[in-house]
Each structure stands twice: as C-alpha cells, then as structure tokens.
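Let me give you the structure first, and then I'll get to my questions.
One protein chain omitted, others in place.
Chain lettering (A and B) follows the sequence in which the chains are written, and residue indices restart at 1 in each chain.
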Amino acid sequence: MKKCFENVRKNVPLVHNITNYVTVNDVANVLLACGGSPIMSDDSEDVVDITTICGGLNINIGTLNQHTIPSMFLAGKRANELGHTVLLDPVGAGASALRTNTALDLIRDVKFHAIRGNISEIKTLAFGSGSTKGVDADVADAVTDETLEAAITFAKEISARLGCIIAITGAIDLVADKDNCYVIRNGRAEMGKITGTGCQLSGMMTAFLVANPDNELKAAAAAVCAMGFAGEIGWSNMKPEDGNSTYRNRIIDAIYNMDGDALEKGAKYEVR
Amino acid sequence: MKKCFENVRKNVPLVHNITNYVTVNDVANVLLACGGSPIMSDDSEDVVDITTICGGLNINIGTLNQHTIPSMFLAGKRANELGHTVLLDPVGAGASALRTNTALDLIRDVKFHAIRGNISEIKTLAFGSGSTKGVDADVADAVTDETLEAAITFAKEISARLGCIIAITGAIDLVADKDNCYVIRNGRAEMGKITGTGCQLSGMMTAFLVANPDNELKAAAAAVCAMGFAGEIGWSNMKPEDGNSTYRNRIIDAIYNMDGDALEKGAKYEVR
Partner (left out) sequence: MKKCFENVRKNVPLVHNITNYVTVNDVANVLLACGGSPIMSDDSEDVVDITTICGGLNINIGTLNQHTIPSMFLAGKRANELGHTVLLDPVGAGASALRTNTALDLIRDVKFHAIRGNISEIKTLAFGSGSTKGVDADVADAVTDETLEAAITFAKEISARLGCIIAITGAIDLVADKDNCYVIRNGRAEMGKITGTGCQLSGMMTAFLVANPDNELKAAAAAVCAMGFAGEIGWSNMKPEDGNSTYRNRIIDAIYNMDGDALEKGAKYEVR
C-alpha cells in the first residue's frame, strides 16, 4: 500500500476525466490531494488530444448526455491505442436504459483496466438488461459478512469475464481480479451522506493505477483503502457543529495530509 | 414544522434534479443533509427513466440550454403522469427572453406543485413578458414590512392563478396558496453572499413536498424555515476569519444536524 501511494506522489499522474458536473470539483481536488493532476474535457473534438497527453482516463457516466457519450468512446479508444489506463465508473447503470446501455456499450468497445461501482451497478454490467440472469443473479444487493463469500466469487467471476479489475464499494469494499480479491474494511457509513465520494475514489483510483502499472490490483485496493481511511481520519476531526459539507472537505484534506506510511498502518484488508 | 421535517428523514424522498451546474453540488449535499436522496440527470433520453424512479422533480433553469430545455418538458410531463411532486425554480426569469419564455412555457405545459423564486422572478411569471401588466404591477420589488400586505395579496393571487404553491424568498419569505400565506422571518442577509442558497432551498423544498403529500403548504414553509434557521445556526458558528465559502459549508452542516424539534423551536413565522 505504502509503495503504491508513494508512486502517485512521485509520478504525478495526469488523469483525463470525462465526468459528471455534480462532483467534478471534488474529483479535481482529490486528484490534486493525492498527488495527481486532473484535466477535464468532454467535447468530441477535444478529448482525443487531451487524453493523448495524459496517463490515464476516468470515464464517469453520472450526467452523461448525447454529446458526451461519443466523447467517452473516442477518448476510450484513443487511450487504448496508447496503452493508457482507462477506468469506468458506471454511475446509475440499472437506473435508466441510457445509462445501462452506454455502460454495456463502453465495456464492449473499450478495454478498461478497472471498473468501480456499487454492487447494483456492477450487477447491471454483469447481467445486462436482459431478463435471463443466470446463476449469478442470486448475489445479494449489499456486501455484508453474511453475503461476503458469494460476493467475492461474483467479483472474481465478473473480473474474469470482463478482463479487468472490479471494485465494488459499499459497507465492505471488494477489489478483485480473477484470482484474488481484496476485502477492505476502511471507511464510515457517514461517507454515504456526502455526494461524490464514489466519484472521487474513481478519479483517485485512476491515478493510483497509472502510477503503478506493474501492480494494478494492489494499486486499486490501495486507492480504496486511502479513501476509506481518509473517511475515518476526516470523521475524527469533526466537531459537534460539523456536518456532511464540512466532512467532505475533511476527507479531501485527509488525503492531502496522508503519506504511504500512514496508509500502510491505516489500511484494513485481507486478500481472499 | 417538526412533523414535516421528520417525514423527510423517515421517507428519504428521492429527488430528480434538472439543475444548473453552478450550485449542483451544494443542492446534492443539502438534499443528503436533510434526509433526502438526490439524482441529477438532464439528457432528453435519460430524464424520463430517471424521473420515473423518483418521488419528486426539481426543475431549475439557472444554466438552461437548448439540450436541457426539452428534457425539462419531458421529465415534467412524465412526473405529472405519475403524480410526482414537481417544483420550478425560474432562475433569472426576466433577465433574458430565453429564461422568461422557458419558464412561461413550462408553467403552461407542466403542472407544478410549487414555484420558488425571488420577487422579481415571480413577478415575471405573473405578468409575462407583455407590456400590459395590470393591477398587480405595483407590487414592490422587495418584500419588506412596508410592502408586506400587498405582497401577501400578490402571492395568494398568483397561487390561485397558477394553481400551485408560490414561495417568494428574500428578506422576508412568503409561502402561499390561494387562501393562506406563511410569512417567514428566518435567515440572514449574509446568505445572499453565497451562491446557491436559493437553489439549495428549491431542492430541499421538493424533498419536503414529496415527504408530506397531505400537507404541502406547511411542508414548503417548513423547508423555507429550515433553510433560514440553518443560516442563523451556521452564522453563529462562524469564526472571525470565516467568510462566505465557509458559511456555505456551515449552513449545509446545520441542516445535517437539525431535527424536527430544533426546527419547531427555531422557525419564526405567522400564517396570514
């Protein structure tokens, strides 16, 4: 974990974000906080040039529209040609046909290095919008100690099928490739009362992947641990009158002040 | 007031926001702070699906454009079909032809449960862009103790004409249906030095309306009291070096930490 974080600070990965306008400012600030450098661009005539000069591409469909969807494909394919890291955050897949279909089309046409979402979004990618869901359909809707075993199996299977790292975040976070799954217990429930902690994590995970090309699974897990640990540190700095808006600042601040040693000590995970 | 707020926290209303990109993050965070759940979506191919799964729709024209305007109509009509709560925040109506006409077209084609704006925006909706303004035209440009009586009459008349709750916010806030008008004296002038307290209130009011279908006027008034009271609490937590950026956080924090009892005690209103 330590080394993964230190590589981000050392390499200052430049990350191109095609992301939603709700949480974009926090994504930019958390990328700066962890040691990366953000660029935002979503026009179809701009994204190829921009992604070319970056090391990684973070595609987040949170406020997708008919003008930015083509940009996601253009940038994704260009990033693939250049061997850049590409991450997908399928925000709201399952909640609308446009989101579901865009996410499914993206994973068909673009090679992703990692996909990060909640269990519901990842299940949508796994089962598509069809009605025949097969055996995986009995994966529960939340990852808890009771459902952990099945969720790990599911994460590894989807990783094998889609050929990329799968990060499922929630009360317990899973970061899996086809063989191994990090089970991470950092974070606090109150993070769910802030908009965009997931989007922030996706941006940061892209930076961690870019900076650690030889150790991608661990790097993705390190980003998840860092975000959750920042949630714990941020919470410990809360005063009685503070609420979710201040908590948002304190989490990004905690990433800013974190280093590899602190992350190594604070990360709570096992590999299964 | 107490019960209205508690119903928001109990029912966790899901609110679809088609809103401007200036204050959207704060709208999302204040919705989470009060106990609601926000979704943002503005593409014409996405909004019908998204509004279908929500309980309320908040339409804010702050950064309207030719691609999001059709989405406002599509989502509004779908929400009407489903009997969902729909609120309009006519940001800048009167400041440009596009804003004025879009707002007027929206109130013609979509049935709104509530409209929230400042006195200038509401007057634009009342009088249209025509030059013949009729008797109402002598409503003053600010609601003060001197102009209160006329403003209350105006608010009730517009409510009767448009068939929805009218919330006029300013130094004194009015929340009226055709028969009754809440006159609310919470809040602080310094809230005007933060971008988006109005947009935040519109999002929060939508959540309050969704959670209190049998008591809509009181629910709308409760949202206004909550926002203003949060402005008072937030201000009381300010330190000498704090300014409008920190104040923004403290107001959302105050909503996060507020409960029905506190609101009941802090709300300053009379019904006229």
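Everything that follows uses one rule, which is that a residue touches a chain if its C-beta (ideal position, glycine included) is under 8 Å from a C-beta of that chain, and two chains touch if they have at least 3 such contacts.
If you're wondering where the values come from, they're calculated on a predicted model, not measured in any experiment.
Only one of B:T169, B:N186, B:T206 or B:T246 touches the absent chain when the whole complex is considered: B:T246.
Considering the full assembly, B:G92 is the residue among B:G92, B:G117, B:G198 or B:G234 that touches the omitted chain.
Although one chain is hidden here, its contacts on subunit A can still be listed: residues 21, 24-26, 28-29, 32-33, 38-46, 49-50, 53, 67, 233, 237, 248-257. For subunit B, the residues touching the absent chain in the complete assembly are 20-23, 25-26, 62-67, 92, 95-99, 193-196, 240-246, 248-249.
The rule we apply is simple: only the chains that are shown with their structure count from here on.
The angle needed to superpose subunit A on subunit B by their Cα atoms is 120 degrees, rounded to the nearest 5.
If you average the Cα atoms of subunit A and of subunit B, the two centres end up 33 Å apart.
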